[in-house]
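Only one protein chain is missing from this complex, and each of the others stays in its spot.
Naming follows writing order (A, B and C), and every chain is counted from residue 1.
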Amino acid sequence: MTTGFQSAPDTPHYVDLRARLAKRDRGLRDKVMSLSEAIGTIADGDHVAIGGNTFSRTPFAAIWELVRQQKKRLTVSRSITSTEGDFLLAGGCVDKYMTSWFSQGILWGLSRVMRDFVENGKVTYEEWSHMSLGMMYRAGALGIPFLPTRVMMGSGMPEALVTSLETMTCPYSGDKLLLLPALNPNVALIHVQRADKYGNAQYDGLPFMDADMAMAADRVILTTEKIISNDDIRNAPDHTKIPFMAVDAVVEVPYGAAPHECAGFYEPFYKHMDEYADFTRKNGVPGALDYMQEHIFEPRDWTGFLKKLGVGLPN
Amino acid sequence: MTTGFQSAPDTPHYVDLRARLAKRDRGLRDKVMSLSEAIGTIADGDHVAIGGNTFSRTPFAAIWELVRQQKKRLTVSRSITSTEGDFLLAGGCVDKYMTSWFSQGILWGLSRVMRDFVENGKVTYEEWSHMSLGMMYRAGALGIPFLPTRVMMGSGMPEALVTSLETMTCPYSGDKLLLLPALNPNVALIHVQRADKYGNAQYDGLPFMDADMAMAADRVILTTEKIISNDDIRNAPDHTKIPFMAVDAVVEVPYGAAPHECAGFYEPFYKHMDEYADFTRKNGVPGALDYMQEHIFEPRDWTGFLKKLGVGLPN
Amino acid sequence: MGKHQMNQTYTTSELLSVMCSRVMPDGAIIFAGVGVPLLGATLAQRLHAPKLTILFEGGIIGPFIQPGRLPSSTNEMRTAEKANMLLNPTDVLALLQRGYVDIGFIGGAQIDQYANVNSSYIGSYRQPAPRLPGSGGGNDISSLVETIVIMPHEKKRFVENVDFITSPGYVAGGNSRKDAGLISGGVLKVITNLCVFDCDAVTRRLCVRALHPGVTIDAVLDNMGFRPEIPDDLETSEPPTGEELEILRELDPTRIYLK
Partner (left out) sequence: MGKHQMNQTYTTSELLSVMCSRVMPDGAIIFAGVGVPLLGATLAQRLHAPKLTILFEGGIIGPFIQPGRLPSSTNEMRTAEKANMLLNPTDVLALLQRGYVDIGFIGGAQIDQYANVNSSYIGSYRQPAPRLPGSGGGNDISSLVETIVIMPHEKKRFVENVDFITSPGYVAGGNSRKDAGLISGGVLKVITNLCVFDCDAVTRRLCVRALHPGVTIDAVLDNMGFRPEIPDDLETSEPPTGEELEILRELDPTRIYLK
């Protein structure tokens, strides 16, 4: 059925996608595991989508562990990328990066790491409009192969993609529309304020694209500031944003978004972000690798990294 | 641009839709008004969409007033219809009804009023699948002319519609898809637990299709159990479900969903629902009209109706 | 419907609920209405399937239904009690499209040889009598996931071709369902108060698989408007157990659904 239809490389065919989902154990079962165990389920070559946005609710601990485990040949998608993108690129984890924006943050300017990788052709880099990435996750979440949109036309963006985008004339309105192919990552990494052991996740503040991303993905790895009881979830079911059936791993990681922010828990660790920026400003990719050696590879565990950040965990 | 593209009669062209929206005063302004004033803004011939679902969070006071004002030639859409549909039909308000299901509720069986109107060709009646109506509001909310779907194909439903539905072969997947045209009602009637005077609306419990419907509509008339301060809204902005800029009228109506339910405030008034069912069971449409005379047209105001329901308002 | 005609100690709805319960595997995600399927699901949760998850079209994921407080609509707050999550109906139905649901349950007024279900129009859709309540989520369920149809076994309901296809089964048989664009799902079983059907793998016509206790194949055929496929080896369903009936009656003490 797919013969001759290959223009959207990150859109698996619906029948295959459903077959993968059907194989998952989606029952109400305990999914709590360690960070290394959870990240260990990611295979080289997987498409990993990252929740949160810029330096908000980034699943930082998960990415930190992923870089430590030296995953390879990943496709990574994130609507707006900050420092985590540097680590994934410099760590040699990524074959293809999909984003709408990539910089540590406007205060810190261009990413020296991204520049090196893109300008020297060391990564396949796809730039999408911000809404387009959101709509692609949404199409993936809804089980439809594309969502029509009115953006990206007239720009240079479609031509610069690996993906060959299709347009159509709407049979109802006569309008020209660009068709955004569904994006169905293999794994979504998402950090939340609270979740139960089954994976029912609740988050506060800005929701970002996490819900669509979770429902679009083959699997979800959830890190959470705190594991709460299923009773607490059931007492406020209208606050649940991701249902347990979409989640495959639940890891309790206090400060799991640090040095980025987690609404209601902590603001961004600006000073640490400045320190990282100094590493690359002075020394580009090797500077990033120096930082990573000290902050990602050397610490014994996540608590070790937090100590470097100046955070003592509550008992 | 629209020449030759007329197959989705309830989808205004995008350019017209945006022109209508551009004309609205979307600033942060006081929109509090009386029920009769708010419903007075609805014109004969308008497409009116109804929030809530079956007998949950139905904007009952708004519909009650609409029937009292004897609006004519409306298109009405609601995903699942209960008693309010009887009143709108028997009240002579409707030219076209769009729904996925129409009955007072499964406990009470077929609607005698709907049967009379549909079986005798007194109303144009479109049956859509439940998800399809939801997706049509969503397409309207997103500003796209259609959403592709995998339902309603192979069934008799498309043929039985006035709307002529289009299908396409997906250029990415080769899949056959049905294209659900955007639904952009002229007015959405929505009842919520709380809102501020600007129209920022928060609701609890089941969200139904209200948010998509509100963003798809040209205008929104909001009834609310309680008007709260803008400060209270801003203290919990992640609970706001409909932004003020989409809302044109805010009416404080305690028990505004009665005799249907409003989560956290009251359960359905089952006894009253039984009483209404008796009216039509015995006497069909004339029975409905008898009920309406006594409960809709005779009371001096909404408080008068509530008294008949046995509800004394808190002071 | 009153007592079952075989003079057994359970009603038709009780029998249907029990049969329905038994086809729900532990850990499965099912999409149900509020009558027999909900009774069946809650019964299954109490017995063999504690990790069964129920979804309702109102937007409810994994509620915990209380005995004596059975909801009267898939869209009311009672249905949402102790749920894990409340979603909007559009997105909860999209879970079917995405493939999250193992089995959907539907009913209807008519079913035909290809398991197509009608819950819309008796007679022509241009001049029906009666016009029925309609699809609700029925069309979505049957279009998107593997579906089990629950149907009282009556001649007027089992017709060769339904007056109107609200919820497609195998459309016109053979590959016609896929050709229509429905590349997933299909009717797994049809459960009646007399027997259980599935659909033949090639013709896609209804095929009798198991007779309920005390039911003969003649009783099945006498109460149908067409002749289904009948294989040589028919199974016989186990009768409802005392435990099953007891739990059902505890769940619905005022017999709202256990008619």
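The rule we apply is simple: contacts are C-beta pairs under 8 Å (C-beta built on N, C-alpha and C of every residue); 3 or more make two chains touch, one makes a residue touch a chain.
From a predicted model like this one, the values you see are computed outputs, not experimental measurements.
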> Among the chains in view, which touch the chain not shown?
Replying inline: A, B
> Which is it among A:Val15, A:Val118, A:Ile227 or A:Leu309 that touches the chain not included here?
Replying inline: A:Val118
> Which one touches the absent chain: A:Ala211, A:Ala246 or A:Ile296?
Replying inline: A:Ala211
>> Among B:Phe244, B:Tyr276 or B:Phe305, exactly one should touch the missing chain; which is it?
In response: B:Phe244
> In the full complex, which of A:Ser36, A:Gln70 or A:Thr167 touches the chain missing from this view?
Replying inline: A:Thr167
> Which listed residue (A:Glu127, A:Glu225, A:Asp238 or A:Glu252) would be found touching the missing chain in the intact complex?
Replying inline: A:Glu127
> So which bits of subunit B touch the chain we can't see?
Replying inline: 1, 14-15, 17-18, 21-22, 25-29, 141-144, 198, 200, 215, 230, 233-234, 237-238, 240, 243-246
> Tell me, which residues in subunit A touch the chain that this view leaves out?
Replying inline: 53-56, 79-80, 99-103, 105-107, 110-111, 114-115, 118-119, 121, 125, 127-132, 134-135, 137-138, 149-157, 159-160, 167, 175-178, 205-212, 261, 263, 267-268, 270
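Going forward, only the chains that are shown with their structure count from here on.
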> From subunit C, which chain is the farthest off, judged by mean CA positions?
Replying inline: A
>> Report the chain ID whose CA centroid sits closest to the centroid of the full protein CA set.
In response: B
> How many angstrom lie between the CA centroids of subunit A and subunit B, rounded to a whole number?
Replying inline: 37
> Just how far, in Å, is the C-alpha centre of subunit C from the one of subunit B?
Replying inline: 29
>> Where in subunit C do residues touch at least two different other chains?
In response: 80, 86-87, 94, 96-97, 144, 183-184
> Using the touch rule from the top of the page, what residues of subunit B touch 2 or more other chains?
Replying inline: 149-150, 175, 177, 205-207
